[in-house]
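The complex is shown incomplete by one protein chain, all other protein chains being positioned as in the whole.
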Amino acid sequence: MADTHGRGGVTTYRPSNGVARAAAAGPAWWSARRRERLLRLAFLLPAVAYLLAFFGYPVAQNVVMAFQHYTTATFYTGEAPWVGLANYAAVVGSPVFAKALLNTALFTLGSIAGQFVIGLAIAVFFRRQFPLSRVLRSLLLLPWLVPLIVSGAVWRWILDQDNGVLNRFLGALHLVDRPGWLTSTSLALIAVILVNIWIGIPFNTTILYGGLQDIPEELYEAAAMDGATGWRAFRYVTWPLLRPVVNVVLVLGVVYTIKVLDIILGLTGGGPANATQTIATQSYQLSFQQFDFGQGAALGNILIVISLVFALFYLRASRGAVRG
Amino acid sequence: MARRGAGLASRAWATATALIVTVGLAACGGGTGPSANVTSLRVLDYYNNEPDRTVYARMLDACGQQNGVKIEREIVPGANLIAKVLQQASSRTLPDVLMLDNPDLQQIAATGALSPISDFGLSTDGYAEGVVSASTYQGQVFGLQPVTNTIGLFYNETMLAQAGVTPPRTWDELKAAAAKLTSGSRYGVAFSAPANYEGTWQFLPFMWSNGGDEKNLASPEVAQALQLWVDLVNSGSASRSVLNWTQADVNEQFMAGNAAMMVNGPWQFPLLNKTANLKYAVVPIPAPRAGATVVAPLGGETWTIPRTGDKGRQAKAAKIVECLNSDANQLSLGKQRTTVPTKTGLRNQFAAEVPEMKAFTEAVQTARARTGELGADWPKAATKIYTAVQTALTGGATPEQALRQAQNG
Partner (left out) sequence: MASRARARRSWASTVTGVLLLAVMLFPVYWMANVSLQPSGSAVQTPWFPVRLSFAGYGVALSQQGGHLLTSLLVAAGSVAFSLLVATPAAYALAHFRLRGSTAMLFGILISQMIPGIVVANALYSAYNDLGLLNSIPGLILADSTAGIPFAILILRAFLGAIPTEVVEAARVDGAGQIRAFVSIVLPMSRNALITAALFTFLFTWSDFLFALTLTTTEDVRPVTLGLYQYIGTYVNDWSSVMATAVLASIPAVVLLLVAQRYVTAGVTGGAVK
């Protein structure tokens, strides 16, 4: 990094100048260093307090519920007999589990890959200045804005086998003959992934665009002078500087996608014949259709463990990003 | 759970204080007992859209006025009612009058949160048997249901006349009629078979009429019923999209002329009557053979009285439930909401006053409650049923195999 004081080579880095002066002035028992530390913690305090207050109990309850026989009666009486690992055994041993796990993996990977690549491409595209770019960029967020129940309904009409516009369009082009997007066991998962990609593109595009904007133009000019433009510029200038933002977008993408519920329920309800059943939808059905909350929580916790693996990757990758 | 305990303690304290004050006031004011001081009651239901919303608003207010209470109503969307009920159960803030969809009553009664209606002198004498069994848990009745409905076969009179087809009465006739009526972009018949309880609901009349039983799904009777559906879809008489359609979607297909017949319920009458150039009529769902009884599932919502710990409020709540179930109100609800009153004594009068509900009024006589046999274990069986239906309709297995897989899985 460039020398901040422009004094030719040597950077005088004295973080405690201000602190030293304060130490000379303040009372002896409350050392300035201590005050500095407390102030730093104070930056974190509101967030920590909020997170503990709003998430502490739910997280704990979610973990404990998986070890209990938790039914509708429990809500009223408070009694939830301990069953140890029985819930986990039941959900993992169920015939739907393997399919749900596979579907979850395919759904998550397919959605993230699609959303990220397309989102990044669009973000890079919008870096150029052209008329109406700001309006177009804002309108691009509309898919994210539409209530999920509405998106679900609209996509169900679009994907309808007999009358949906997609099949009418494909039929007019004589491409394929009326595939059953939501009613065929081989196509349903693909259809649901495509809809999820559609919903997720605005999220990726907007964040990546913000990140791209923070890369100084001078770096591109310098690179261009060295002969690196287009793809090479992207690889050697954009990508390394965008990495922190990319990391966070990917990890959040995984965490959010893995628990996607409403769009799958809205489009297919987990069908046809469990073709789009994921662990999240199965967890919801166990809890709210069959009223076995213990098993639902067990599945939910399995999802959390899977997300944690990705979170660990993220934390390792981002540890290098802390400066100072 | 410490937080919940604290909530209970504080609420118990508040209730105790309120009771003491109430009794004190009653003693001072010379009222006729605790019920004199109940000025408002909370009601929770899921009639969130028109016309039901206004119909019940008026009726609840009228019943409230008759009994000297103001009604505070909370309305939630249908799919979210049970979640709300559970939240309120755990924080002990259940309403005074709780509406439940009839198959959910046994689940909630099993928690101990509801009071038997006999505690308040209410009885189910004169009610249809199936309706009573849905509201019964372990021998006690926990709810009173004023109106019910079921499903029947709607058909487009113009289309059938053009094709020279009479409304089918048996399964074979249904298959033949549907085949004859399928032409171009129009399907002969439409029904709803999605991956949720709506699919189960639509399949039940076919299953039950053939002698099938939810206790044992892997039986030939159920397999034959499922085979009927599979045949209809495979032959092209019914669209493959039935796997995704809700009953509302099926109705829209029928209104648009894409289906000549449909399996649906009387709640569609308002929309159908608004559609221009649509002449339709209803017959009971076809039976397996000529002369067999058609057994359809019972729909409708039942009104319950949760245990709120306040005897005065509960007594008042019981009065409201009783009022909703009065003869006059049952007939009124039946007419306004195109549903069938549950008191058998009102049947003839209703059939005479509302002839368009004739097919449903008849079907309700032999209808059966979904939770009649399995009670609180119904949800598991319901899930197995729609899973098997979906597997068979997608061609993943034969009906027998699909049912066996679902039964064991």
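Read from first to last, the chains carry the letters A and B; within each, the first residue is number 1.
Heads up, the rule we're going with is that a contact is a pair of C-beta atoms (placed from the backbone, for glycine too) under 8 Å apart; a residue touches a chain by one contact, two chains touch by 3 or more.
These numbers were taken from a predicted model, which means no experiment stands behind them.
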Residue touching the undisplayed chain, where the options are B:163, B:271 or B:374: B:271
Hidden partner interface residues of chain A, rising order: 1-2, 4-5, 11, 13-15, 17-18, 21, 36, 39-44, 46-48, 50-51, 54-55, 57-59, 61-62, 122, 125-151, 153-155, 157-158, 163, 165, 198, 201, 203, 206-207, 209-211, 213-219, 241, 244-245, 247-248, 251-252, 255-256, 258-259, 261, 280, 283, 287, 297, 300, 303-304, 307-308, 311, 314-315, 318-319, 321-324
Missing-partner contacts on chain B, residue numbers: 3-4, 6-7, 10, 46-50, 52-53, 72, 74, 76-78, 80, 83-84, 86-87, 90-91, 93, 247-248, 252-253, 255-256, 258, 265, 267-268, 270-271, 275
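Quick note on the criterion: only the chains that are shown with their structure count from here on.
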Chain A-chain B separation of Cα centroids, rounded to whole Å: 39
Touching residues (chain side chain A, partner chain B) in the complex: 57, 71-73, 75-78, 94-96, 156, 160-163, 180, 182-185, 268-275, 285, 288-291
Chain B to chain A touching residues, read off their complex: 1, 3-5, 82-83, 86-87, 89-90, 107-108, 110-113, 185, 194-197, 239-241, 243-244, 258, 379-380, 383, 387, 390-391, 393-394, 396, 405, 409
